[in-house]
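Beneath this line is the structure, given in structure tokens, with notes to follow.
With one protein chain held back, the other chains of the complex are shown just where they sit.
For subunit A:
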Amino acid sequence: MTPSTSSASDLPALVLAGVGRRFGALHAVSDVTLRIRTGERRAILGPNGAGKTTLFNTICGDYPPTSGKITYFGADISQLKPYRRARLGIGRTYQSSTLFNGLTVRENLYLAVRAAKPGRFSLIKPGPGHADLARVRALAEQVRVDHILDARIDSVSHGQRRQVEIGMALAGVPKLLMLDEPAAGLSAAERPELVTLLADLPRDLTLILIEHDMDVALANSEKVTVMKDGVVVVESTPDKVVDDPVVQAIYLGEGH
């Protein structure tokens, strides 16, 4: 086990080389270079409009980069379609919940399980004992929504929706998981639960976290990247980043 693990972790999970994304004249992200180890926990911080979510969109393919190169476990994925990247093991959540509102929690999770394997056009309903449904149950327990499986998504709480989001991103057994502000809108009581949930994720999973909430971000990361105006301004460790003068200027100067 040890030799294969060490050789796998030598290969970085994700390398961004000079990645940029333009929308007309607007450079939402410019010249971002990042190297994220396999199994690393990375937080991305920055004020609103810093380009954090756009960076996620270039990595998952919603808006492919207009310049630069994205390498995922050694393969160039810069121009792949989003569904292809998802099938390679890139899972993500969205900042504002974009779940399937007309469907139940179970159906949302089931679709995410189903998307990760062949037979996506299947016209056969799974029987009650089907392995996919067992997997749905396991996922629901992992993200603590197993008591509301039959509720429609638009009838469950905001916090529960965020948990379903994470469950769906985990369904494809991702190698790289990107969470876009998972703590946004959560109550003070729900936050520690999210931190535990994130801490319980398997160690070989690479995690990138966009977070506004410093406590959640620093508690769940080994390395922190700070962005402002579409560029990376600081890359550091959680204990050093809070003392960094540039970071303090960004966060205190803009009233955060």
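Here, a residue touches a chain if its C-beta (ideal position, glycine included) is under 8 Å from a C-beta of that chain, and two chains touch if they have at least 3 such contacts; residues count from 1.
One rule holds in what follows: contacts and distances are computed from a predicted model.
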Which of "Glycine--tRNA ligase beta subunit", "Branched-chain amino acid ABC transporter permease", "Ion-translocating oxidoreductase complex subunit B" or "Cytochrome bd-I ubiquinol oxidase subunit CydA" matches, in UniProt, the chain that is not displayed: "Branched-chain amino acid ABC transporter permease"
Hidden-chain contact residue, picked from the options A:R87, A:R144, A:R191 or A:H212: A:R87
Selected residue (touches chain absent from view) among A:L26, A:A75 or A:I124: A:I124
Sites on subunit A contacted by the missing partner chain, in the whole complex: 60, 62, 81-83, 86-87, 91-92, 94, 98-103, 107-108, 110-112, 114-116, 119-126, 147, 151, 168-169, 171-172
